[in-house]
Structure formats: C-alpha cells, structure tokens
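Every protein chain except one is present and positioned as in the full complex.
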Amino acid sequence: MNLEQILSTIREEVSPLTGQGRVADYIPELSSQDPGKFGMAIETLSGESYSVGDAGDKFTIQSISKVLTLSLAFSQLGDKLWNRMGVEPTGNPFNSLVQLEYEKGKPRNPLVNAGALVVSDILISRTAYALKDLLQFVNELAGEEIVFNQEVARSEKEWGYINRAMVNFMKGHDNIENPTEQVLDMYYHQCSIEMNCVQLARTFLYLANHGINPRNGEKILSRSQSKRLMSLMLTCGLYDEAGEFAFRVGLPGKSGVGGGIVAIIPGKMSLAVWSPGLNDHGNSLAGIMALELFTTKTGLSIF
Amino acid sequence: MNLEQILSTIREEVSPLTGQGRVADYIPELSSQDPGKFGMAIETLSGESYSVGDAGDKFTIQSISKVLTLSLAFSQLGDKLWNRMGVEPTGNPFNSLVQLEYEKGKPRNPLVNAGALVVSDILISRTAYALKDLLQFVNELAGEEIVFNQEVARSEKEWGYINRAMVNFMKGHDNIENPTEQVLDMYYHQCSIEMNCVQLARTFLYLANHGINPRNGEKILSRSQSKRLMSLMLTCGLYDEAGEFAFRVGLPGKSGVGGGIVAIIPGKMSLAVWSPGLNDHGNSLAGIMALELFTTKTGLSIF
Amino acid sequence: MNLEQILSTIREEVSPLTGQGRVADYIPELSSQDPGKFGMAIETLSGESYSVGDAGDKFTIQSISKVLTLSLAFSQLGDKLWNRMGVEPTGNPFNSLVQLEYEKGKPRNPLVNAGALVVSDILISRTAYALKDLLQFVNELAGEEIVFNQEVARSEKEWGYINRAMVNFMKGHDNIENPTEQVLDMYYHQCSIEMNCVQLARTFLYLANHGINPRNGEKILSRSQSKRLMSLMLTCGLYDEAGEFAFRVGLPGKSGVGGGIVAIIPGKMSLAVWSPGLNDHGNSLAGIMALELFTTKTGLSIF
Partner (left out) sequence: MNLEQILSTIREEVSPLTGQGRVADYIPELSSQDPGKFGMAIETLSGESYSVGDAGDKFTIQSISKVLTLSLAFSQLGDKLWNRMGVEPTGNPFNSLVQLEYEKGKPRNPLVNAGALVVSDILISRTAYALKDLLQFVNELAGEEIVFNQEVARSEKEWGYINRAMVNFMKGHDNIENPTEQVLDMYYHQCSIEMNCVQLARTFLYLANHGINPRNGEKILSRSQSKRLMSLMLTCGLYDEAGEFAFRVGLPGKSGVGGGIVAIIPGKMSLAVWSPGLNDHGNSLAGIMALELFTTKTGLSIF
C-alpha cells in the first residue's frame, strides 16, 4: 500500500471512534467543535503531501504550540533554558501543581503547562514583541500566514484559573520574571494559533529535517538540539499518557486539547491528525488510534 | 573515525570521570568494586565486535536483567502482562512506594523494582523452573554459559528490606500470586547474573534485531513487541533520570546499580558500558557520559 | 439525667446504626463478629461503674493497644522516644507508606501503624520478655487476668502484608533494630488482647487519673507525660478521621478495627464503647455516634 491508500484505510478503521470521547468543554469555542470530525495529513522531506478527511478544517493547536515556543526559546538561549525547568516526565496530569510544589516552582519539563508558562516568560523577557515574533516564526515554517484566534485566547484567559494558579505559584518561587497576566496573555495566544492538519504537518517538518526548515534551509535548531527536543516529545509529549503513546505509537509527538496531535518520523516525515473527541487524559481518541494504525501498517517507527 | 577509534577516544575522554561517583555499598560484594574501572563493547548486526578498556571484566548486571525477564514474560503472556502493571514513567526513584500506594499496588511500569517483582512473580507462576528457564534464555542469547553469582544473590536478599517492603505491599493488594520470599529469591537471582561488557552487548542484540536472536534466527518478540519494549526502555529505563538520558543520549537503554548500562540502536547495534562509580540517581557516571559521547560523535540516534 | 439513664438513652438512639457499616473482614476471626452488637461502659475516678448493652462481650482491642504500649515505652524511655518518631497528625490512613517514605522511615506519630511498630521494636530491645511484660502491665491496670487471643494474632500475622511492608521499609531505613518477624509477632499479639467494655474502661482509668493507676497508686506516667499522651490521642487517635472525632466528640480517644473505642475525660472518667460495624475510615460507626451523644448530653468535654 502507498501512503495515500494507508490514510484512506486508517480513516475507515478509526470511524467507529470518531464521535466518541469528550470534546473539551471549558470554553464555548471548544465545546462547539463537532466530535465526528477527523482529518490527517502527511508531509515528507522528499516533498510529497498526503491528506484525508477533514484535513483542511482549522482548529486551535493549543498545547502543540508548546513545541514551537520551546524551539524558539531553545534556539535563542541554548542550554541555559534548563536552569529554569527540567527534562523529566512527570507521571502527573498536564496541569498538576503537586510536582511543582515538591520541586519549589521548577517545572519538570517544558511540555507540561507549568514549563510552557516559563518558556512564555522567557520569550517575553527577550523582546517586547514576543507574540509578533512567534507568529513570524510560525509563518515561516508554515509558508503562509497563520493567525491567532483572538476570541479563543480571550475566553481561555478568562476561565484559566488553574494556569493562573500555576503562574502565580511559580512567580512566588521566583521562576517567573514578568507580570503574571502578561505571561498568561502570551501563553493563551500561542495556544489559540489556528491551523488545519496540512498546515500543521508542514509547520513541523523542520523537526523531521533535524532542525532545518526544509522550505528555506534556515537552521532553527542544531542537529543535537533537534534530537533533544524530539526526545522530550517522546517522553513528555502526551502528559500522563506519554508512556502509553510511546508504547503504542513509538514516535515523538505532541497533543493539544483541541484534538490535534503531531508526530515526527525523524529523517522522513511529519504527521498531523485531528479529531476533537478526547480520552480521559485529554488526548484525541481517534487521533492516537490513527497514529498507532499508521506505525503498525507502515512499520515506520523510531525503534 | 571508525567505531574502534571512537571507542578509544571515548575511553580517554571519560577517564576524568572514572573513579568519581559512589560505588553501590549496600552489600559488601558491590562495595568492593574498583571505581576506576571502565569498559565498553559494541556488537553490530553485521557481525562486528568492538571493545575497549575493562570490557572483559565481569560484573553483576543487576537491574539490566529487568529487560530480560520482561522479554521472557512478554513473549509468553503478550498484552495480558499489562493487567498487572502500567507503561508510564514515574518521575520517582526506582524503589519508591509512593506511586505504588496511589495506584493500589499496580506498578507504573515493568522497569522499576515493583514492576520487575511482578514480572518475576509472573514467571514463577508459569513454571517451577523459572530460574533455570531464565538462565537457559540468557545462555542462548549470549551464546555461552552465563551463571548467577549466588553470593551476591544471597547477600542482596538478606539486606533487601525495601524490596521486601514492596513485594509485601503488592501482595497485600493482591498483585503478587506466589509467596513473597520466593519472588524475592527469583528477583535477586536475576539481578546477580554475571557478564562482561562483550557478553552483555551480545545478549541484547536481539532488540537491535527487532526481536529476533541473530545467532539462531529464533523469534523472541514480534517486531511490534520489540518496538514497545524499546519504547519502555527509552521512557523508563533509567528511573528518575530517564528523561535526562533520553535527552542527552537519545537511545533506549537500561542501567544497573552494578555500574552497567546497555543501549540499543534499532536495526544496527547494541552497546554495553560499565563503570562502577554511580551518580545521585544510581546510574553509572562514566557510563552515561560514554554513551552521550558515542551518539554525539557518530550522529547515531533514534531521532 | 444521671449517667445510667444517659447510657440507656444513647443505646436507644444509636440502635439504627448498629448493624450498619462494614465489619472488618481481612481475617475470618474478625469477619465473624455480629455487627448488631453494641456495648458501652464508664468508669469514674470516684469509683462508679456504669454499663449498657453488650458491655460484657469480649473483643480484640486491636489498635487501642497502641496507647498501652506507648505508655509503657514512654515511661521507660521518656523523651528519647521522639528520636524514632514524630508527634504530628498525618492526614493519611493508618497504614499509609507515603508519609513514611517522604520522612525516610520515621513515622509521623506513635498511633499510626508504623509508629506502633517502632514502639513494639523499642519494647523488644529492652527485654526478651516484652510480651510477658506487656501482659503484666495490662493485668495490673485491669485488675484481673487479661490474655492474648493467639488465633487472632496468628491469623493477622499471616495476612498482614501491608504491616510487613511497613516494618521492612523502616528496617531498610535503620529505624527497626530487631528482626522484622519478631517485631510483627509482638505487634500482632498486642493487637489480639481481648477485653470487654468494662475491662477496657477500667484499664484506661490511669489516663483520666493523670498517669497514676487509681487501683494501686502506682505512677505509670508523670502528669506532663500523661497530658502529652492524651494530646496525641486527640490529634492522632482516629487516623485520618482524628480531626472529625475531635470536632464532634472533643475528647482524647483511640479506636481499633475490632470496633472498640476508648475516650478519656481527664480528671473524671474513662469510657469504652464497642460495636463492630465500621465506617469508611475503619472506626466504629455506632461507637463514634455514642461518644458524640455522650458529650452532647452531658456537656462533658475538654473544651
């Protein structure tokens, strides 16, 4: 089977799962998503594109944005980044304060909410135009204009009490430099970035390409940094389900509560999948299944 | 540089670290190890062997044996295994009871002590000759006779109060079927398996070969099972330093308190390194550095 | 109303609760108890005795014995005791290992299982006849011969995996001096002491009398030690329900999984109540209600 046929088969096989799960309902903009939607896209380093289903529908990428801000901060600060956060998985949900308290305000890794908030703080400290810079960075990766969904950003910020708790807690432990509301503003804007599966897969191709934007040859991360970032995705990318995802799928990936997941096959391709129905861990039910089917059918895996 | 030269360079570069760290001292048999020792060996699927330093010195493989018993149990039981334990990393030390209590006696994964004790219990339940079977299994992988260090096994069992606590705790939660002393006996014997680096690298070549013993073509694990096992090594193989190891080294690996570490480059080769001086997480100081140097110098990594 | 009438009224008012709750079922000897039973007894320092219901039925006092062994150890060692354990409430169930791990094998207080096991260890270290001494001590308080229920002791020890986990864990942290099985033997024997409510109330009168056995004037604890011991009962006597008990009843007390509870009104009297049906925290459902009714009806409380 070629990749096109494989995508078709996957779409069929996951169809019993689409419509299942629970759509994120903490803000109206997410709860109105149709749980029956399913899209998937692949971009290869050799320039091929494949997609299936609702791969042209836009959604907010949410926590997937953590990899983008982390890439930006890693390229700017290098290993100094790790003075502010660790690289270990947590075994706790994405928004847990327990580990944060035991470790005195230092997040376990940059892919849980606490870590991503510190990354946002770092980006703000470097420039007053952090949001604009981020968008510029994403535009260059996507090769077209990407925008924030301002309504989603506003709504999430209004209702985001747990993240507000977290950033204040870290500020109380001197691990946030800027005003907490400014950090939250940055964070919720990055989460509100809107893309479809095709754009998302294209945007993440720099990781498959070991840190180089294949569109223009620009080096975003060194080969070693790229390896490190993907290793973080594998060990920490799906919160307290990271082990299960590594176990079943075997690829570095990152999920978002909007129902999207990206996954990378280093040296080969990037994948994006989207289906808004979530499992108990807050990850796309059909999305995880689709990626597992993909690695099973193709035998492609990092292991 | 070829692999032989790389090993020589690594040996030189890690030499400031050998003699550093703390040799395990909870039993006399381990505390008498010379912290200045360092050995490393590579076995490739194409049949090449490389080694350097004290690669011919024997040591007890300790927790590295968890991958071997897990392979045996996985091949026998398949996915039924996961009714008894999870596949998630813990963020806690290897012998923590905290997570075990929150999860009512179900270990987070098979590579922490609690999980390995359940695996031992499973092997005992299948046959009265579990220890003999294990040795037979290891002999076939190593291609020569491997033995237990009975003195180490006895000594560890005598002083192993925390593991005894753990197995009793799980028995109290109905997750151990056999008498606790019998489970501990099995567990400490597997830990006492003695090998040198060359034998160890050779023994683990079946994982690089996607589950097939390259020596005789025997299928130990399916390709999918092999992927899953290596994903567990990557996310959980070095206890609460698993993330750091994945981040720096980027290979599935497993460490033992005797100072050994194995690592796999899927489809290519297996590596074994040994140096008894441990860091604060109980992993070989020089060993981790050697593996990081290896992936940096060769560019070989799963990412 | 006099105390006799009050006991009668209480018996009536708790009758809807007797037969409710769950009888301890981890060993056959306890699970065969009749949940419909209810007895209560009062002994005053002025020499009066009152009782109602099944106050003459014998039951094993279980964890209530922790106060007796603690009194013995406190009188022998004084404040040196507190090098081995703390005096703080836990907020965790009686058999939790979590706090024990965070505090490296030092129990939070002597009235949780871990602490009582350390107390048993202390008593064993002082004399080879610890069990005989304990019985002698209890006999003098009760004024008659009290015995162990050997069958219960044996059965509990056989099934007591969690306590065995705990004592091994503490041994691994150097907070147990004697062989773990010997400590468990001591512990389960003390738990198996059999009394009825009348005997139990009489036995604990020394605490109401500020540390002096009123039967013979013998000083068991100093006035200050007696105060300290009762403060421990108030803050830690009913496990993770200690606050609720202090809140509702307002007396120092100690419960046992056999369904018994003792409570002290300092300077006045001791109370014993028994009913085998337990609530979710492992404390007697009707027993707690009876003591709350008693303090409400009499206005007797330490506050």
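First chain written, first letter: the chains are A, B and C, and each begins at residue 1.
Rule of thumb we're sticking to: a residue touches a chain if its C-beta (ideal position, glycine included) is under 8 Å from a C-beta of that chain, and two chains touch if they have at least 3 such contacts.
No experiment lies behind these values; they were computed from the predicted model shown.
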Neighbouring displayed chains - absent chain, whole complex: A, C
Given C:Thr90, C:Ser155, C:Thr180 or C:Asn279, the one touching the chain that is not displayed: C:Thr90
Selected from A:Phe74, A:Phe148, A:Phe169 or A:Phe245 as touching the chain missing from the view: A:Phe169
Those residues of subunit A which, in the complete complex, touch the missing chain: 96-98, 101-102, 160-162, 164-166, 168-169, 171-172, 180
Touching residues on subunit C - with respect to the absent chain: 86-92, 99, 108-109, 223-224, 226-228, 230-232, 234-236, 240-244, 246-248, 250, 252, 266, 295-296, 299, 301-303
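Keep in mind that, in the parts below, only the chains that are shown with their structure count from here on.
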Averaged-CA centre spacing for the pair subunit C and subunit B, given as whole angstrom: 46
Intercentroid distance (Cα basis), subunit B paired with subunit A, Å: 32
Subunit A, residues touching no fewer than two other chains: none
